[in-house]
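Yeah, one chain of the complex is gone here, protein chain that is, but the others are all in their spots.
Order of writing sets the labels: A and B. Residues in every chain begin at 1.
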Amino acid sequence: MNQTVPPTSDDTSFDTETCSNTTDIRRVRSNPDYWYPVAWSRELKPGKTIGTRYAGMPIALVRPVDGPVFALEDRCAHRQVPLSKGVVSGSSVKCCYHGWAYGRSGRCIDVPYLGKGKLPNGVRTFPCREQNGMIFVFPGDPEKADSVPLAPHLAKADNPAYKTRYFGRTVGCHYSFMHENLMDMNHQFMHSKQMGQMKPRFLGQKREPGLVEARYSFARTSGKQPFGEALIFGERRDVSEKFQHRDVMTIRTEYPYQTLRIQTGDEDPVMDLWIVYTPQSADELTNRTFGLLSVKRPKIPGILDMAWPLLVAFTERIFAEDREIVELEQQAWRDLGGDHNVEVFPVINALRALLVECGISPASESHA
Amino acid sequence: MNQTVPPTSDDTSFDTETCSNTTDIRRVRSNPDYWYPVAWSRELKPGKTIGTRYAGMPIALVRPVDGPVFALEDRCAHRQVPLSKGVVSGSSVKCCYHGWAYGRSGRCIDVPYLGKGKLPNGVRTFPCREQNGMIFVFPGDPEKADSVPLAPHLAKADNPAYKTRYFGRTVGCHYSFMHENLMDMNHQFMHSKQMGQMKPRFLGQKREPGLVEARYSFARTSGKQPFGEALIFGERRDVSEKFQHRDVMTIRTEYPYQTLRIQTGDEDPVMDLWIVYTPQSADELTNRTFGLLSVKRPKIPGILDMAWPLLVAFTERIFAEDREIVELEQQAWRDLGGDHNVEVFPVINALRALLVECGISPASESHA
Partner (left out) sequence: MNQTVPPTSDDTSFDTETCSNTTDIRRVRSNPDYWYPVAWSRELKPGKTIGTRYAGMPIALVRPVDGPVFALEDRCAHRQVPLSKGVVSGSSVKCCYHGWAYGRSGRCIDVPYLGKGKLPNGVRTFPCREQNGMIFVFPGDPEKADSVPLAPHLAKADNPAYKTRYFGRTVGCHYSFMHENLMDMNHQFMHSKQMGQMKPRFLGQKREPGLVEARYSFARTSGKQPFGEALIFGERRDVSEKFQHRDVMTIRTEYPYQTLRIQTGDEDPVMDLWIVYTPQSADELTNRTFGLLSVKRPKIPGILDMAWPLLVAFTERIFAEDREIVELEQQAWRDLGGDHNVEVFPVINALRALLVECGISPASESHA
């Protein structure tokens, strides 16, 4: 009776099977040959430097008073203390300890007590770009950086017809839990206190190289529409038949990013979320989330701006529930010493396969 | 001059010898084929579930609105998040994340988005019973549960002639330190600030299968009887000769429980303590103590109830001192990487042998 799957569609059939592949998905490292956001632009003032991180690699972001941001390994070549504790001087950064200075190229250009002819080697650099209020680095092979698109599908944040919320924080879990959480809309059950009871219907999936997509519609089975949701849709929706299963939610992991769009028919999306989970620690069991949530402005000007704090509070509550559960999943993984998931939902198994294929699997000897 | 041992009694002779057996007692796991309390009854309201633990195994206790409590492994079969975060519905519990439901048998009885014919396997269950205000589980072989007595020697808590205090908390040490602490009454020295100076006399020991018992009497050598102790005895006792060595304290470890009784002659005990130390972490180097302290009501009605807060405070201070010292013992064990005790008291050596015999010794390869 709870079977909501259209039995005629091949790509939505279910099999009960354990995730029995030999690779533990929580040990798969993110692929460094992509652009990852590592900081919000607003965090880094002109003439300053801050420390950030990708998968255990400390990164100093430096914003000269003139010229674009650049990114160095955040360890002085001398004694490995963070360059981000240092002082920006012109377009170089001086280590706070003994004043060794590094330029945009990472080369050591001055040791105050040493002759110019004897300067030591410098530090590693990372390709670095700024877009949509985020600072991105390319932690992998720098030769590949130019040919890899920076944050695709992030168009709505620049579109004046939308208002965008920039949000995120550090979450104590492997990025794969984040992808699975968002794509499996059966977890609406968890948000019923915030959302009311919403019954998802799985409409189908798409699998292409580097991409998995799931489509859902929803029926409200009880409870009132929350105001935050009404804001997103730009209208009040009761439980009457005409609203049931009318909108389509499309969730896509296009490695390593994730998007969620809500559309009614062929209209522009009423909501467009772009989100990515940048690994923080070397074991990648923590991530920092960077999310841009764009909501279509309704016809009455100003109403969305006025009600924005409510939408922020609504999405914060949802995100807090998600954060708690994925951290519990990570804890269970630690306790059990590995992944024991029994996944019955094909699109999630497709997603897991994608993340393993696109990521860097541990060599057998590094299984710990 | 401090030799208080009656030299004529064989079973109280002392030998100075190191504990040189090859098994490190702090690595001996508790035997799971016993009933262990894992929660107080009052912690679990009807229609609710809570998470608890035995030796690293997370356990969800579920109390339906109707019917007895049951106990499941506290990990959803799907993604291993705690079922105790879920929702009780009839006599089943639904996982908070995607709504998978489990009944009393542990079988998965519903996945909201999956056909009934394809339901996945469920979760492990534990025999579970409730008695004397505690919820017990049997973590070992379920076949044995019915033949193993539940909390023997816990009679006084039901006896209207006694008033019982229920107490306990988590203590950061192996359960063996708790047993040794209580049975070695020479540690009265440590409580002299609370109790005054009490000189114990060891009267003898008993060793039977599964059981070690020690008997003591006491003489007050200086200091006033504390009021908390007077409450237990139901009368004021000064240092006059008639009270010296009049009462007999009997401490017994009857695996895995421990009892302490104080009796004067053949009268009913004035005090009867039943206590057990349920291992919490997987290494069993923490335990949760469940103690029932029953005090005989004096002839004047109401006086014990009135003075109860004083008795609570008195026993809390004693217990706090004990907790500090056993946690220091555990810390020393960690620092030294093993047990280095030099035990000179035969009854403690007998107790240690009992705990090793009745527990599960580590296989040689797991010595760490």
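Details
Convention: a residue touches a chain if its C-beta (ideal position, glycine included) is under 8 Å from a C-beta of that chain, and two chains touch if they have at least 3 such contacts.
Small disclaimer: the values here were computed from a predicted structure and weren't measured.
Across B:His187, B:Arg207 or B:Arg317, the residue that sits in touch with the chain not pictured is B:His187.
Considering the whole complex, the residue from A:Cys96, A:Val148, A:Leu310 or A:Val356 that touches the absent chain is A:Cys96.
Contact with the chain that does not appear here is found for just one residue of B:Trp100, B:Phe202 or B:Tyr257, B:Phe202.
One chain of the complex is left out; on chain B, the residues touching it are 1-5, 14-16, 184, 186-187, 189-190, 200, 202, 325, 328-329, 332-333, 335-336, 340-345. Against the chain not displayed here, chain A makes contact via residues 56, 58, 75, 77-82, 85, 94, 96-99, 110-116, 118-121.
Convention: only the chains that are shown with their structure count from here on.
Chain centres here are Cα averages; for chain A and chain B they lie 48 Å apart.
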